[in-house]
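To start, I am sharing the structure in question, which I have written as structure tokens.
The complex is shown incomplete by one protein chain, all other protein chains being positioned as in the whole.
Up next, chain A:
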Amino acid sequence: MSEVAQHVVVIGGGMVAHRFVEALRSRDESGRWQVTVVAEEPRPPYDRVALTTYFTGRDPEDLHLGDDALWQDPKVSLRKGIRAVAIDRDGRHVTLATGETLAYDHLVLATGSYAAVPPVEGSDLQGCFVYRTIDDVAALRGYVEALRREHPDRPVRGAVVGGGLLGLEAAGALRELGAQSTVVEFAPRLMPLQVDDGGGAQLRSLIEALDVTVRTDTATAKVLGARRGLVTGMRFADGSDLDVDVVIFATGVRPRDELGRGAGLAVGERGGVVVDSDCSTTDAAISAIGEVACIDGRVWGLVAPGYAMAEVVADRMLGGTATFPGADSSTKLKLLGVDVASFGDAFATAPGCLEVVYADAVAGVYKKLVVSDDARTLLGGILVGDASSYAALRPLVGSELAADPSAYLVPDSGGLPAGDDLPDEATVCSCNNVSAAQIRGAVTDDGCCSLAEVKGCTKAGTSCGSCLPLVKKLTDTALEAAGVAVSRGLCEHFELTRAELFNAVQVTGARTFSEIVERHGRGRGCDICKPVVASILASLYGGHILDGEQGTLQDTNDHMLANLQKDGTYSVVPRIPGGEVTPEGLIEIGRIAKDFDLYTKITGGQRIDMFGARVEQLPLIWRRLVDAGFESGHAYGKSLRTVKSCVGQTWCRYGVQDSVAMAIRLELRYRGLRSPHKLKLGVSGCARECAEARGKDAGVIATDKGWNLYVGGNGGFTPRHAQLLAEDLDDEGLIRAIDRFFVYYIRTADRLQRTAPWLEELPGGIDHLREVVLDDALGIAADLDAAMEQHVSSYSDEWRDVLEDPEKLARFTSFVNAADVPDPSLRYEQERGQRRPVLVAGERIEVRR
């Protein structure tokens, strides 16, 4: 601690700069370094790779990287919207555009790239764009939307110059904006740097099927403009013209090395500040990382090598000896919904190597593996149309294959490695450079017991997520091997997980706990497995939860159809769908609360909770509520709770859809649906999101065209924002998607696992869920739909059912031998005009998890 604090200045506020600051702060335990980040863009670092999602209605803030707490760290200062203009190496300071100077002990250049615009006449006309920053895409969106208003009679016509990765992203963006899209590529195929001719041809036909026009072998000669300086068309080298309103240049990037040049640092032949394997420039006090660095004679335009460089510099600044481990240009992308992956020696440049190709034009798939001359060692590959095997194949590059190469290409041949046969040194997560050995070590040495813990510990799978299925396999295998094999069973009575038990019960058709525990477990059950079985039976067969033996399985809340409070009384919550209630309804609730002297409070879910009801009073209260038109709100169940909504279009001057009507429709559809944990929904009538829908398991947000559906959000102990599942759905599409999502979750989630951690653990994550729900990738959609239909058609109010069934009603007595004597131990006092319980004795206990 005796060290004098030193100052590191980082020029650039992109993804690599963010990773550097995160790495330095997490390791600099003694607080040796004070960090200042000078960012040209007016916002904290964001996920540039996911830029296109800006068009899918996501808030730009969703793109922010990591935890915003990093920027509140007193050791870190983020200067947004300021450009650095010069470096004084002798004086060791940086001059900012404001004239201010910043002294440094160490300087890190992370200035990245700029989008290169070819010297084509007319490329400076209004209507020409590049595709690099949030500001770029925001300007593009504004321009296209203005054009659409100006020409409501015809579609906006857009063109993208460049058919590489960025160009196809941009074409996707145009499509999202409702514009026509033409991709113009100089090379004979799309993505010439990533795929070969065969892959390019398949990619082209998949993209043309999406109404994107593709012109390869085409050079752009000129952008044509009208007198006002607006783009009107393009002229190609062959003399032909194309009418367009918008042109996006996506013809590559160039390193932003001007500061380094100006300061006399060595610069590579094709640009980029030259650095050694430790990422230091020709001035030892200055490092360069990311796209501005020229390392081993080349500049990397990918994020993974940039992250690796950031880690190297952070390590070195704290006395470490890390060096750049090298990188490869492996990529996996989803462009316009089309999978494209390319890894290792994709173009078969190794002497004597062989190519094994599987192409199915009907299925729209092209797959190629490059193997050594003896066909045993994997060298690289290209996957177009279906890149699901990428995560398993890429780490095998350089390893001997366990089977014939073709086994890895043919669908469902089972040739993919299970995860346990990956060599230790294989890189599993290329974004964060995590090896198989590190993942195994996280389990064996660091004691991680779940995928989530391994992700937190190693960062594997936390960037693009494509490797998650493999990380999960490795984690599971390591857990089993280590014998820490945390039993995934429910409890001492069942070795099965909840999902496995669900399946088993579904298959055997068993309908009672006795039968189920005899077949699949042992003993007489407990407070863990009995409610799980009750929930499974409710999900599968419906019926009243207190019917027969099922009643004895319920936790006290479900058993009493009310919520247990600390003094042993219960609270009662009638359903108020969508939070809409008539004055008469409110008055009646008030009367009931008054008559039974119930403490009354508005809940967070837009309804009213009445506390202090004794067991023998519950049916009397329900009778009054049912007569007034209310029903059970299932506040006690692991089931649908509320659908929160804003007032929506009917009253709100900003609303674009009727959020209340939709909320009521959803609440009435899913009421009573039993699930592994409680379910909450929210419906907002516009993007202002007053219903806080993205904090719900299913959040619905109105758009001009319909509804966006977000899933997997929750509040509670670990709050999560829901993720976008689908956009611009119509009413029926929305309901179908939620139906399937819920049933799939109910069938596969673990006990008490809410949708957020379920989605986190789901192999393939949100993409997989989307494929199941929207594309029926598992072929189970009809089954899921039928299950929800059965639920909806068999719903009946649980309170009313008890009132009409003398046998069930008989349970609601205070004592078996004194049915109407109230619990003599209850005591109350007054507070703020209502009563509150006084506990005679007792203590606070940590809830057992």
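Here is the rule we go by: contacts are C-beta pairs under 8 Å (C-beta built on N, C-alpha and C of every residue); 3 or more make two chains touch, one makes a residue touch a chain; residues count from 1.
Everything that follows uses one rule, which is that contacts and distances are computed from a predicted model.
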Unshown chain, UniProt name, "Nitrite reductase small subunit NirD", "Zn-ribbon domain-containing OB-fold protein", "CoA-transferase" or "Transcriptional regulator, TetR family"?
"Nitrite reductase small subunit NirD"
Which of A:99, A:509, A:583 or A:824 sits in contact with the chain that's absent?
A:824
Residue of A:564, A:652, A:668 or A:752 in touch with the missing chain, whole complex considered:
A:564
Residue touching the undisplayed chain, where the options are A:204, A:394, A:530 or A:694:
A:530
Per the touch definition above, residue among A:553, A:613 or A:787 touching the missing chain
A:553
Pick out the residues on chain A that sit against the missing chain.
492-493, 514, 523-527, 529-531, 549, 551-556, 559-560, 564, 566-568, 814-818, 821, 823-825, 839-843, 845-848
